[in-house]
Structure formats: C-alpha cells, structure tokens
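Okay, here's the structure, questions in a sec.
Note that one protein chain is taken out, while the other chains of the complex remain in position.
Moving on, here comes chain A:
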C-alpha cells in the first residue's frame, strides 16, 4: 500500500500534535492517580475535554512580549524548539511503509542534529527574556542538554554497531529476532536517562526548576508561545518514547497485531513510564546531575561500547 507523501506528512504531524496535546491531559490524570486523587475529571466524560479547554484558554490569552525582551529572538525561540521536535519525527519509521523520510541512511544522525537544535530554543528563550531566572534556566538547559547528548550518542553506538547501520529502518529490521533492549541493556538505561534529561522532564527538569527559578527559561512566556514550549516538551517525550521503541523495543515488530498498533502500544507504555518517573522521583541538585552524568553515565556507556565491540568481534571470529 503506497500512501502519497503529503498525506503521510500531514497525518504524522497531526498525530504528533494530537499525542502531545492529549498527553498533557493524560499526564495530569495519571499523576492524580499516582497521588490517590482523580485529577482533572470535570470537563467532559472522564475529563477528556480538558485538553480543549486548555487549548482555548491558551489561544485566547493576550499574546504579550515583555518590553525589555529581545523581540525577534523572543519570538523565534519557541518556534525553533517546536520545529526541531517535529522534524525529528520525520525519520521515525512508524510502520514499514509509514515514514516521512523513508529509509534515510543517516536517520539517527539527523535525530541528533535536531536534538542539538532544540538546545537553541531553550538558550535563546532564556537569553532573549532579559530576566535573570530565565537566563539561569537557559544556561542550565544548555549545560545539561549538551553534556547529556554526549552519553546519549555513545549509548546508541552499541545499537549502531550491532545493527550495522544508522538507518532507523534497518535498526528495526535488525531486531526482528531479539529486541536490542536485551543485548544493549546498559545502553538502553543510559539512553533512557539521557532522554529524560534531553527533554528536560522531571526528575531532570532543572532548567525550569519551579522552586528555584520561577518557571526557568520560559518565565516570561505566556499564551500560545508558552503553549508551544509546552507542546514541544510533550512532543519531545513522545519523541524519546518513539526513539526508544525504535532503537531498543523492536519498533513496529510484534506478533498478531498490525505494525502500527505495536508501535503505538510501545510508545504509549513509555510515555506512561515517563509520567511515573515524574510522579516518583525527586529532582537532583544541579551539581549532582552533572557529576552523575560525567562520572557514572559516561563510563557506563563507554563500557557498553567496549563490551559490544568485543562480543561482535568474538562472534565474527576475529
């Protein structure tokens, strides 16, 4: 079945936006359940229209730019963040035949390039706000995302070595016999942790640590510009979930059910796991975050590479 490319693009992006919007509601509901309370359950059946209510509220808020802000950059920052996350979805193979970029042979590198761009959004937002809290949040975000991107890349090298390709399509196909989460367990854990830090979700949400920095890098943002940061964060969560699914959980692969359903089930499971992490874990101190990254995650991912390489060479009979 060949679907025309414009339809694929529109449907995929619409689906990503939808997932991001719905996961704001799902997160609040789940957090409620984790804390023995119902969460938002008043708007519509089971509180399902809370998303609509929030969207309407955000759209009709005054679109305000602080007079002391650097206006062009201030406007650019949320757009950059949102675009970067959406572009990452372009290379994710959702089913064997449903992917915007198709079988891109540098898919994984493209994802990393876009993640690198996402840092700009946060830093520019913090910088252009001309607000000390926003700037502190932006600096933290820059340091955190750049250093965690290192282990993120290193942790993935094991997958790339085993699959022998940077193409996400090939990586999924390479997992047809055994999901990479088993041979690449260390790498998967490091990638998961780095992914949380990358999307600056709790417990690694230091760039927006409420009790220290107000709202961090988006302190000065309101209305739909804030909404774009918000949506980009949730789309980022969906993105990391989709990446983990693709790289470690066998992508669309699975028995009986159609490929798309398998992909969706795995992604939803991971999104719920991210929410569980938020509900359960406290935020580390900033220096703890950094030393944990450089002193634990970096050696662990290097060990993972060495072990994977050794095993691959041994299997090849060298």
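As a convention for this text, a residue touches a chain if its C-beta (ideal position, glycine included) is under 8 Å from a C-beta of that chain, and two chains touch if they have at least 3 such contacts; residues count from 1.
In this section, contacts and distances are computed from a predicted model.
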item	value
Chain not displayed: protein name in its UniProt record ("Glutathione transport system permease protein GsiC", "Adenosinetriphosphatase", "Cytochrome c oxidase subunit 1" or "NADH-quinone oxidoreductase subunit I")	"NADH-quinone oxidoreductase subunit I"
Selected from A:277, A:290 or A:311 as touching the chain missing from the view	A:277
Touching residues on chain A - with respect to the absent chain	30, 33-38, 276-277, 279-281
